[in-house]
Structure formats: C-alpha cells, structure tokens
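For this view, one protein chain was removed and the others were kept in their places.
Think of it as A and B in the order they're written, each chain with its own count starting at 1.
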Amino acid sequence: MADFTQLGKNEVFLAFTTYATIVLLKMMFMSSATAFFRVTKKVFINPEDCAHLGKGENAKKYLRTDDSVERVRRAHLNDLENIVPFLGIGLLYALSGPSLSTALLHFRLFVGARIYHTIAYLFAFRQPNRGLAFFVGYGVTFSMAFSLLRNKLYL
Amino acid sequence: MADFTQLGKNEVFLAFTTYATIVLLKMMFMSSATAFFRVTKKVFINPEDCAHLGKGENAKKYLRTDDSVERVRRAHLNDLENIVPFLGIGLLYALSGPSLSTALLHFRLFVGARIYHTIAYLFAFRQPNRGLAFFVGYGVTFSMAFSLLRNKLYL
Partner (left out) sequence: MADFTQLGKNEVFLAFTTYATIVLLKMMFMSSATAFFRVTKKVFINPEDCAHLGKGENAKKYLRTDDSVERVRRAHLNDLENIVPFLGIGLLYALSGPSLSTALLHFRLFVGARIYHTIAYLFAFRQPNRGLAFFVGYGVTFSMAFSLLRNKLYL
C-alpha cells in the first residue's frame, strides 16, 4: 500500500489521474456529438428544443428519432456502463499499491479499448471490432477487481 | 499537492465532499420523482408493478409511456452523463492541490448549474435556459480536466 503522504509523487496515482481524465473527456465528447447530430439533423426529443423552428404542427415534425442520434446515445450509455466501474475499481486499485508497469498496462489498455469502441460504434465497423474493444475494457476492469479482492478481501 | 496527513483539515477536499454530496442527493431525487409520477399517473413499465391495479387486460393498460415520466427519466440520464465526469475529475482535481477560491468557484458553479438544469428540464423552460445550464456544468468539468492534464500529464 502506497504511503499517502507521498500521494502527490505517487506515479501510479498520477497515471490513474491522467488516464481517468482522458477517458472521461472522451465520454463527455459524446454529449457534444449528440447535440451536434440533433442540431444538424433537426431531430429533437423535447418540444422546447425545436420551438425556434416553427410553431405548433410545424415544430412537432422535428420531434422524432434518428438512427445516427440513437447510435451516439447507445455508445454514450455503453461508456457510462463501463467507465463507472473503471473509475471506482481503478481508483481503489491505484491506491492499493500495484507496480507502475502493471498499472500502466491496465490503464492504457482500457483507455485505448474505449476509444476504439467509440470509433467502431459511431462508424458501424463490422463485428467483432466493437465486441472485442468492449471485452478488452471489460477484462481490464475485471483484472483490477480480481487483484483488489485477492489481496485484501474485507467482508 | 496537498499533504495527505492533513486531508481531514484540507478545506478543498471538505468543499468537494460537501458539493459532491449535494449534487448526488439532487440526482437521487430524480429516482423519487420518477416513482412519484409513475404512481400518481399510473404509468408503469413492468407488469409486476401494476399487478395490484387489476388482473390481465385490466392491468396491461397501465403499461404505457407518459411524457412527464419520460421527461424526468431524460433529466436523470443527463445528470448521470454529467455528474459522473464531475465526480471523477473533481475528486482528482480536489486532490491536486488547487487554491481554495478557484476550487469553490468550480464546485459552486457546477452544482448551481445542474440544479438549474433540472428545474429548466422538469418545467420545460424555453431554450436556451436548459442549454446554457448544461454548458456551464460541462465547461466547469472541462476546466478542471484541463487544469489536471496541464499540471501533471503522466502517459
């Protein structure tokens, strides 16, 4: 277990900070992508969002769903479902004193896999591109969880 | 970087604790709001949830969607998509030793923007009310991420 008076100089913790921030920024990008497609394709879900496009029935026709928008939203939700466990387990893992090289391998694989997952999702690469990216990220998180529970199960 | 033997007295960390707790309680309120609308409007999504309202076809008519319920659910999902990055990046930012006044500005703006976002969403304020609230919260998180990566990028 790392010495916490030295957390500012703890390389594993700094590495976690860097990679967690990058993967969260990538996830935040999905919000912008959704907004971009909604505005450029004029596809809205709230009446107040397309009120400027016309009144009454004129505006209502923009309340619809669109494949591109739904695709971005699914990629975003998949991010949430996978990045939340990475953040929680990864933070506890980073604080549990793993070796720097092992930790870096985990963080880099996860962030790389999630970035590839997003590209494969948005451009509809044929499978198993997206599936493999998902399982690499999933496996990395599972490996960190296993390392945590093996070392100090406290029930 | 803060001295971790003093974390209990670290004002930035205490401020993060307070604001993160408040914004998470606000997000938890969305679950109650969804449950409230489902029960008062009798709008359910699982057959077992409206089994007490009747049998067979009588109960099935309550399995439907409703604009108010879907609006709360969208606001809730938007919260998740924005509060998760705030929690992750904000925690690491709070541990990175920023000045108290800068940190308080970030936390207050974010929490205020998200509370206003929820009000604007639930009462369908006309745009750009909700849009601006979203971008303030988004910008605050981005600013903390930028501060983290500028100071200690560790790849």
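Please note the rule applied: a contact is a pair of C-beta atoms (placed from the backbone, for glycine too) under 8 Å apart; a residue touches a chain by one contact, two chains touch by 3 or more.
As the structure is a prediction and not an experimental result, all values here were calculated from the model.
Visitor: Tell me which of B:V43, B:V69 or B:L87 is the one touching the absent chain.
Guide: Here the residue in touch with the unshown chain is B:L87.
Visitor: Please identify, in ascending order, the residues of chain A that touch the omitted chain?
Guide: 1-5, 71, 74, 77, 80-82, 84-85, 87-89, 91-92, 95-97, 121, 124-127, 130, 134, 138, 141-142, 145, 148-149, 152-155
Visitor: Tell me which stretches of chain B touch the chain missing from the display.
Guide: 4-5, 7-9, 11, 14-15, 17-18, 20-22, 24-25, 27-28, 30-31, 45-49, 51-52, 76-77, 80, 83-84, 87, 91
Note that in this section only the chains that are shown with their structure count from here on.
Visitor: Just how much do you need to spin chain A so its Cα atoms sit on those of chain B, in degrees to the nearest 5?
Guide: To map chain A onto chain B, rotate by about 120 degrees.
Visitor: Mind checking the centre-to-centre distance between chain A and chain B? Centres are C-alpha means, answer in whole Å.
Guide: One centre to the other, that is 16 Å.
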